[in-house]
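All protein chains but one are shown at their positions in the complex.
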Amino acid sequence: MSRDSTFVRSWIEAFFDRVEENQKYLTKLDSAIGDGDHGQNMVRGLRAAVQSLNDSDTRETLRNVAMSIISKTGGASGPLYGTLFMEAGKTAPDGPIALSDWAAMMRAGLDGVQRRGKAETGEKTMVDALTPAVEALESAVEQDASWSDALSDAAAAAKDGMESTTPMIATKGRASYLGDRSAGHQDPGATSSFYLFAAAVDANETSAE
Amino acid sequence: MSRDSTFVRSWIEAFFDRVEENQKYLTKLDSAIGDGDHGQNMVRGLRAAVQSLNDSDTRETLRNVAMSIISKTGGASGPLYGTLFMEAGKTAPDGPIALSDWAAMMRAGLDGVQRRGKAETGEKTMVDALTPAVEALESAVEQDASWSDALSDAAAAAKDGMESTTPMIATKGRASYLGDRSAGHQDPGATSSFYLFAAAVDANETSAE
Amino acid sequence: MKKLINDPDHVVRESLEGFAAAHPDLVSVHFNPTFVVRSDGVPDGRVGILSGGGSGHEPMHNGFVGRGMLDAACPGEVFTSPTPDQMLAATEAVSAGAGVLHLVKNYTGDVMNFEMAEEMGADEGIEVRSVVIDDDVAVEDSTYTAGRRGVGGTVLIEKMCGAAADDGRSLEEITDLARRCNSEVRSMGMALTSCTVPSAGEPTFQLADDEMEIGIGIHGEPGRDRMSLESADAVVERLMGPILSDLPFHSGDDVLLFVNGMGATPMMELYLCYRKAAAMAEDHGLNVVRNLVGPYITSLEMAGLSITMMRMTDDLVALWDAPVQTPGLRWGQ
Partner (left out) sequence: MKKLINDPDHVVRESLEGFAAAHPDLVSVHFNPTFVVRSDGVPDGRVGILSGGGSGHEPMHNGFVGRGMLDAACPGEVFTSPTPDQMLAATEAVSAGAGVLHLVKNYTGDVMNFEMAEEMGADEGIEVRSVVIDDDVAVEDSTYTAGRRGVGGTVLIEKMCGAAADDGRSLEEITDLARRCNSEVRSMGMALTSCTVPSAGEPTFQLADDEMEIGIGIHGEPGRDRMSLESADAVVERLMGPILSDLPFHSGDDVLLFVNGMGATPMMELYLCYRKAAAMAEDHGLNVVRNLVGPYITSLEMAGLSITMMRMTDDLVALWDAPVQTPGLRWGQ
């Protein structure tokens, strides 16, 4: 089984939908341990990303998405998500996307985020949601799982990762200025990263229809 | 029956006491229809006035009180009360103060306030408390009343005058900027003017002891 | 009450001490009686320009003392007119043989205290003239009020007079100039919040989260009307409308457009409001030849703005452009 650029476009649209529905929530999380703009940043960047969608192939689609996010988001999340999509796009195959390709794309995206942001897991960032999600995808590939199972495992892992940020003390990003006071609050970037993986499930269900 | 500079000093001290006890209240009145400083202004000016008291005669005492108020109060109330005391002092007799002298002194004070501030009764100012009080004194003189009765009539008239300002629309002073919105609030300057006349009663009771 | 102060009764004194410590090159501060004077003294034969009023409007007036604007300023307690002894001492300090002009904002207390100072100083031998500033259109100038308040126009007039004095003009000429400017300037203000006088301890009035006050002054007192909060553009229309029609300003007029912050409104919002005010001026056929945007005549931590517009002629533009070196306003050399 494989997917194609249609799936990628649905994924981006679903990501935008999730972020837009939860804009106030993301902003609220970012107010507790940040400057209250993560919701707006993500909506603005992803709106532009959705507007950039056309019938291009996967690589170009993700490149356009990356450029839109980079030029419209701002803040920490712009370069990080922009890099994620840019690297995922560079790693994407020319034609159909096998599950193994998908995992490789997401791994490349995560690597890009870590290269740019220099965060490891446990620092209370989006990396804490991205890492378990990517690992879940890689696991699914090894077990020859279906797209459905793989994507929902990844989403569940991302959710757990997101929730795991709550007790952490931030050592990266704006939340790190708060020291101990950052503990007890869920990280906004990890939350939007969960939406990224949940959106893949949404897109897969759309594709299945 | 007459009074002397001792009575005058008691009067000033009692005026300060009344104003200091009611500083927050005067400020509150001045917040509703002004800039919230009348209480502080009166306390500051009268504190200096009390500090200026020594064993001088009535004329010099009132002159010193006037100068203290003028140099320490500020705002609208400083020049107005300063002028009141200055003119009262100029009108005071050299020696003992007969009731008729007292009435003349208060009338001179009121005339001074009206010359400087150009307010008539009904404009929602201190003039609305001063005028009936002075008229009550003059009435008492005509009726050959006692100091006690004269002073308490004057204080009662001042109180009525103070209360009569509540429904008025201000046409003088800062409250006039509010137009109709000044109605329904008691005038701060009329309130401190009531204290002026109530203080004379306080001083008279002190003298009587 | 959230303020960065120590004893509420010492706010003015301590603030003046800090101000003196920060600007010794421009000002000296005297206490008892209290006034601020330019540190280099008024040159011989030059008219002295003096103003004053309650504290709480910083930078006005102290921040405008220096070269090219005020030679001295008399600060009272917060929102309280200064007293005659202050004006007497300050007048003497800026008298350089050509007389002294008192610029007095039209508030009953300010006018009376300055008047008393002029009465008391009549024998001093210093020629003093006085101009009352009353540019606020929110108040009707009638027998039913204490007259229009002196607000934003004061800043502009202080600049014009300081420049005229630097230009060597006589007391008579500068007095006429001040009167002329006063007749050519109009202002109006609004507030999103009130402010708190330190010794009062609580806000002078309360506005709900969805309310605003139109037609405010600069002493925290309530305005003419309270209404629902509107957009910035709508607010600017409510202020510009009366300003435009009151003078009235005519198509083809050159104007100076001054958008002033009341203290707590961010510069970002002031520029956003300037956009609309400038557009309205242009729609009215006015040429905005000069402008000023920022918190220049404030009301402690009040959120809000006021708009001031002065009709300009070439000579006024030249006076505006003349060098000024004060803590609150600086340009030229």
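Each chain carries a letter (A, B and C) given by its place in the written order, and its residues are counted from 1.
Note that in this section a residue touches a chain if its C-beta (ideal position, glycine included) is under 8 Å from a C-beta of that chain, and two chains touch if they have at least 3 such contacts.
Owing to the predicted nature of the structure, the values given are computational and were not obtained by experimental measurement.
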Touch list for the missing chain, restricted to displayed chains, reads A, C
Checked against the full complex, the residue among C:Ala178, C:Leu192, C:Leu244 or C:Ala322 that touches the missing chain is C:Leu192
Given A:Arg44, A:Arg63 or A:Lys159, the correct residue touching the omitted chain is A:Arg44
Filtering C:Gly97, C:Gly168, C:Pro266 or C:Gly285 for touch with the omitted chain leaves C:Pro266
For chain C, residues touching the missing partner are 1-6, 11-12, 14-19, 21-22, 55-56, 58-59, 63, 78, 192-193, 209, 212, 229, 231-233, 235, 263-276, 278, 291, 293, 295, 298, 300-301, 303-305, 325, 330-333
In the full complex, chain A touches the hidden chain through residues 27, 31-37, 39-41, 44, 70-80, 82, 116-117, 169, 171-174, 176-179, 181
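Just so we're on the same page, only the chains that are shown with their structure count from here on.
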Among line, ring, star, complete and other, the chain touch graph is other
In terms of CA centroids, furthest away from chain C sits chain A
Taking each chain's centre as the mean of its CA atoms, chain A sits from chain B at a distance in Å of 75
Here the gap between chain A and chain C, centre to centre from mean Cα coordinates and rounded to Å, is 55
